[in-house]
Structure formats: C-alpha cells, structure tokens
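Before we start, here is the structure in question, set down as structure tokens.
Note that one protein chain of the assembly has been removed; the remaining protein chains are unaltered in position.
Moving on, here comes chain A:
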C-alpha cells in the first residue's frame, strides 16, 4: 500500500472520529448511533497504521493491490450500514403506524366523551 493512501486513510479516519465525537457532544447525534461511525473510523485508522494486515488480506483473497481491498471492505461496510438503516426505518415505520392508530383512537375517544358530557 502506497504511503500516500496510508496518509489519506489516516487523515480521513482521524477527521471522521473528531467530527462524529463533536456531533455527539453537541447533541446532534445519539451516542448509540455515533458509536457505529467512531468504530468505522477506528478500523480505518488501524488499517492505515498497520498496512501489512491489508496487504496480507489482499494476498489471501488474490486481490492485486491493497487499495482494492480498501474499496472492498468499505463498500461492504457501506452495504451493511445501509441495510441496518433499512431495518431501522422499517421498524420505525411500524412504530409510527401504531402511534398513528393510538392517536386517532384516543382523539376519537376524547371527542366522544366530551360529546356525552
């Protein structure tokens, strides 16, 4: 892996960690969700400091250059993350549906009660 790529990864992961931490501290993001991004940045940081892991992994898979392995890993992580988001959205969708029903039912019951009084 070229020293340039290594430095770029190092810089990007450091900036990501700082940015995410900043967001969490400034209450723009829930810690629970911030952790995923911090972990991601830490993995990239780790790989840029110890590039032999990446190189060994590339050899193992028969990938020609280490940078392609970086792509492979990040694309996979991006997929995993977007799937996780889909699951969250779908769950929240259902929760919103339940809340919508409860709100509609309560407002109906309140109106009926007021009418009867």
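We adopt the following convention: contacts are C-beta pairs under 8 Å (C-beta built on N, C-alpha and C of every residue); 3 or more make two chains touch, one makes a residue touch a chain; residues count from 1.
Throughout what follows, contacts and distances are computed from a predicted model.
Peer 1: Name the omitted chain as UniProt records it, choosing among "Glycosyltransferase involved in cell wall bisynthesis", "Binding-protein-dependent transport systems inner membrane component", "Formate dehydrogenase iron-sulfur subunit" or "MoaD/ThiS family protein".
Peer 2: "Glycosyltransferase involved in cell wall bisynthesis"
Peer 1: Of A:22, A:71, A:84 or A:101, which one is in contact with the hidden chain?
Peer 2: A:101
Peer 1: What residue numbers in chain A mark contact with the hidden partner chain?
Peer 2: 90, 93-94, 96-97, 100-101, 103-105, 107-108
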